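Dumping the structure here so I can ask a few things about it.
With one protein chain withheld, the remaining protein chains of the complex are depicted in position.
A, B and C label the chains in the order they appear, each numbered from 1.
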Amino acid sequence: MTHKIAILGASGYTGAELVRLIATHPSMEITALGANSKAGQSMAEVFPHLRHLDLPDMVTIEQIDFSAIDLCFCALPHKTSQEVIKALPRDLKIVDLSADFRLRDPAAYEKWYGNPHAAVELQKEAVYGLTEFYRDEIAGARLVAGTGCNAATGQYILRPLIAAGVIDLDDIILDLKCAVSGAGRALKENLLHAELSEGYHAYAVGGTHRHLGEFDQEFSAIAGRAVNIQFTPHLIPANRGILATGYVRGEAQVIHDTLVATYQNEPFITVLPMGEAPSTRHIRGSNFCHIGVVADRIAGRVIVIAALDNLTKGSSGQALQNANLMLAEPETTGLMMAPVFP
Amino acid sequence: MTHKIAILGASGYTGAELVRLIATHPSMEITALGANSKAGQSMAEVFPHLRHLDLPDMVTIEQIDFSAIDLCFCALPHKTSQEVIKALPRDLKIVDLSADFRLRDPAAYEKWYGNPHAAVELQKEAVYGLTEFYRDEIAGARLVAGTGCNAATGQYILRPLIAAGVIDLDDIILDLKCAVSGAGRALKENLLHAELSEGYHAYAVGGTHRHLGEFDQEFSAIAGRAVNIQFTPHLIPANRGILATGYVRGEAQVIHDTLVATYQNEPFITVLPMGEAPSTRHIRGSNFCHIGVVADRIAGRVIVIAALDNLTKGSSGQALQNANLMLAEPETTGLMMAPVFP
Amino acid sequence: MTHKIAILGASGYTGAELVRLIATHPSMEITALGANSKAGQSMAEVFPHLRHLDLPDMVTIEQIDFSAIDLCFCALPHKTSQEVIKALPRDLKIVDLSADFRLRDPAAYEKWYGNPHAAVELQKEAVYGLTEFYRDEIAGARLVAGTGCNAATGQYILRPLIAAGVIDLDDIILDLKCAVSGAGRALKENLLHAELSEGYHAYAVGGTHRHLGEFDQEFSAIAGRAVNIQFTPHLIPANRGILATGYVRGEAQVIHDTLVATYQNEPFITVLPMGEAPSTRHIRGSNFCHIGVVADRIAGRVIVIAALDNLTKGSSGQALQNANLMLAEPETTGLMMAPVFP
Partner (left out) sequence: MTHKIAILGASGYTGAELVRLIATHPSMEITALGANSKAGQSMAEVFPHLRHLDLPDMVTIEQIDFSAIDLCFCALPHKTSQEVIKALPRDLKIVDLSADFRLRDPAAYEKWYGNPHAAVELQKEAVYGLTEFYRDEIAGARLVAGTGCNAATGQYILRPLIAAGVIDLDDIILDLKCAVSGAGRALKENLLHAELSEGYHAYAVGGTHRHLGEFDQEFSAIAGRAVNIQFTPHLIPANRGILATGYVRGEAQVIHDTLVATYQNEPFITVLPMGEAPSTRHIRGSNFCHIGVVADRIAGRVIVIAALDNLTKGSSGQALQNANLMLAEPETTGLMMAPVFP
């Protein structure tokens, strides 16, 4: 059986990545591509790397007949997404890649995003899309909220440790290094090659990055108490990749054991042998996540590091993984391609 | 039916790229990985990006039972390859990625490579592996010689034009820009990130690059007379990609028509609309080749440009395409993945 | 004696590069920085790498008292520049870095830039700023028109050969590879790191690049007849650098001799030993230009290659070199810094 797929926001990087992944999916067919600002253009005009594919032209969202769609990916900007999804049929399966339905609490949403939520009732319905931890809910969900790419990376190393109670909840630091495609196709000076390629820096320093809303929500729920981590993202001169260096307090062997136990049957998450550190070069273009654990020279301190591709496992790959579950397909279908190296 | 595959030279970039591609091939199984210097190691140790795959450990070539192999890829260094292949069973299907069997004339081989050929009889048997132009011979071949990556790119734009007699054979310039993975995993100062990333330069200037042996052989055979082109490769600070800018004399529309007619049914080669130029960013990680034709302001002069990924279409993807033919599989199996962008 | 310097258009890359160079110039002092869109800001806000300097804040052009200025650099966009300069005092020494005064013929200007020139009388007065070839005129000039960065590079290899009559004037191809800072601080998708860093391509293919106006003007004037070259620029994933590969017909030794003779006393231009090719990595951040000559394997064909830094020797360094001449300072003052490598 072939599922009919729509992608809204097809002209951004996550939209293009969805098309790339679905292109070789044996049981999905892209039947509608929505991109209001580019309506009327072909995908090949906007993304010439996809010119070999037989795709529908881009249309406005209003032009799409959603009754013929089995599942819709929304890769729209934050805030736009909630308004669009609010107007979509209530029985349409949706995987949203924006931030709009990640936070369950309307007050938290408003705090981090600066505006009241326009679709509070949908917010309640949405399932948080971190596949490995919400698998059953996602399989039965109508609306799944894809996680932030940084938020996913941090959670892969910290959730199991918080859940198992093996680290100090009041002393967690996440120093994250993100490649530039995480910023999307935005036209900003510091994303220009001339400015970024030999320059790197921290941004949203001091706990102002919006993905902290997800960390706070998830970690506090797991712990049954407020957990607030320190989180400093850095923009790195590379295109794809997130490397999250976590500084925690606990016993390295216990932490390693906990992560191994958590992920031993996961198809996409690999815990490296104790003492090894991952590299973004080994996961690029793939849906895999590598995690390493190293004991610090100071007893009781541990470094836990995760690497994944922000556009794949951190965003569009995760979305496809969730869509597979929602459509009762094997979870890994279309996602087992090897990383591209070099 | 699953074909049993061996890869010799699995510890180099083209070997790793073969593994990446075959990993999702539905009817091939890698049953032996040869890499003498790394024998005893797992693929995950040498190439951690392949750690999710269930692969045999690397062994010496002597340890491989070739009677259980349906097809063997040789991704060994030049000169080593001919010595290894000479010792392999004479009925084993082989796709060689080295330069050793590209030139049919032993004298030409010795001229360009500096040593007498050690397997002259095999040299005669080998079929030149430029799939689109040797498809039938490859399908029936036992030993296929993969082309040079630069040589493939140049031939895609020039072969049809020479064959059709639509360009001046005595005035062909090929200015080629090659990414660094084309140099392999060699440890040389000018391949270091610190030296290359902000530095680019021409090399093998003046007609000394060995791929000229292939150009001379092929173009002269097509034309029925000696054809010698000018060829200047440049090393560019990128990892994957070849952009070949050809300067020819003829009529742009005729040239475009000729290329369109040649490639209209080819699954991997796209001729862009007249006047458009290709970019390496649109073919990275894929088996596609984009070709553009632009008329110069000077009447009778035309620029023809091709872009492909040196490791995929220029090397390991081509090899797999040829192997598919040799094993009577559909030619495109395992090769239709979309390019990775950004 | 300290010369008082104004820079208009100080918020672009060439403006910032001027500030960088003048910062260590012993006899120049920057007393006014004009940047209408950023007026009121400090240089440190716009270019934090210049924060250690004691510079005036940016002001509108109208706010500058030009009677207190000895020389004004105009690093404004094309077309804006001619309008601004037209309104400046007629006795103010000006080095213009835009394209507005490079072409002496108003018709040629209109052909290449698409609009009638707004200051035709000044166009006549302007001296073309290719220092090594207009040294005396520049020393006595009031208004000097800085050359295009690509145009400078191409002229360094071709002017002496055309002047000496040692190459075929009807068969000159210039295949140029330009780093991205040559595109300025423009916010365009294909200048984003995510799109450029692993993608390179030809642009303005077929003879449409505006710098051809300069080549046509200069080469025809030297030859005393129309000379039209083929010129194809390529955008390369690097920040600084131009590598121009010229394909000419002549005798390599004669060509090398001609270039050596032309440049033997030039402080910034080095002709490499016969057969060596230059690299952009060896001139980055400096005012030097390296030129190499290699004979092709085809008799009578020669490859001539030049490398320089587009922002320094190709633009702001050239401008300072010209300003030194106009102010009767030693030509090399402030410009002898070594390239930055790696």
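Heads up, the rule we're going with is that contacts are C-beta pairs under 8 Å (C-beta built on N, C-alpha and C of every residue); 3 or more make two chains touch, one makes a residue touch a chain.
The structure displayed is predicted, hence computed values, not measured ones.
Chemist: For the chain left off this view, which of A:48, A:278 or A:314 is in contact with it?
Modeler: Counting the whole complex, the residue in contact with the absent chain is A:278.
Chemist: If I consider the whole complex, including the chain that's not displayed, which of C:3, C:20 or C:38 touches that chain?
Modeler: The one listed residue touching the chain not shown is C:20.
Chemist: With respect to the chain omitted from the figure, which of C:80, C:228 or C:270 is a touching residue?
Modeler: Missing-chain contact among the listed residues: C:270.
Chemist: Which residue numbers on chain A touch the omitted chain?
Modeler: For chain A, the residues touching the absent chain are 171, 173, 175, 177, 192, 194-203, 205-208, 212, 228, 230, 232, 234, 236-241, 243, 245, 247, 275, 277-282, 284, 292, 294-298, 301, 303, 305, 307, 341-342.
Chemist: On chain C, where is the contact patch with the chain that was removed from view?
Modeler: 13, 16, 19-20, 23-24, 47-53, 181, 197-198, 239-240, 270, 279, 281-286, 288, 290, 311, 336-342
Chemist: May I ask you to list the residues on chain B that touch the chain which is not drawn?
Modeler: 13, 180-181, 183, 185, 187-189, 191-194, 196-198, 237-239
One rule holds in what follows: only the chains that are shown with their structure count from here on.
Chemist: Determine whether chain A and chain B, two copies of the same sequence, contact each other through the same residue numbers or different ones, counting it as same when over half of the numbers at the interface appear on both sides.
Modeler: Here the answer is same, because the shared fraction of interface numbers exceeds one half.
Chemist: Chain B and chain C are the same sequence; what rotation (0 to 180°, nearest 5) superposes their CA atoms?
Modeler: 180
Chemist: Express in whole angstrom the distance between the two chain centres, defined as the mean CA positions of chain A and chain C.
Modeler: Comparing mean C-alpha positions, chain C is 45 Å from chain A.
Chemist: For chain B and chain C, what's the span in angstrom between their mean Cα positions?
Modeler: Each chain reduced to its C-alpha mean, chain B and chain C end up 39 Å apart.
Chemist: For chain C, which residues are shared contacts with two or more other chains?
Modeler: As it turns out, chain C has residues touching two or more other chains at 192, 194, 196-198, 237-239.
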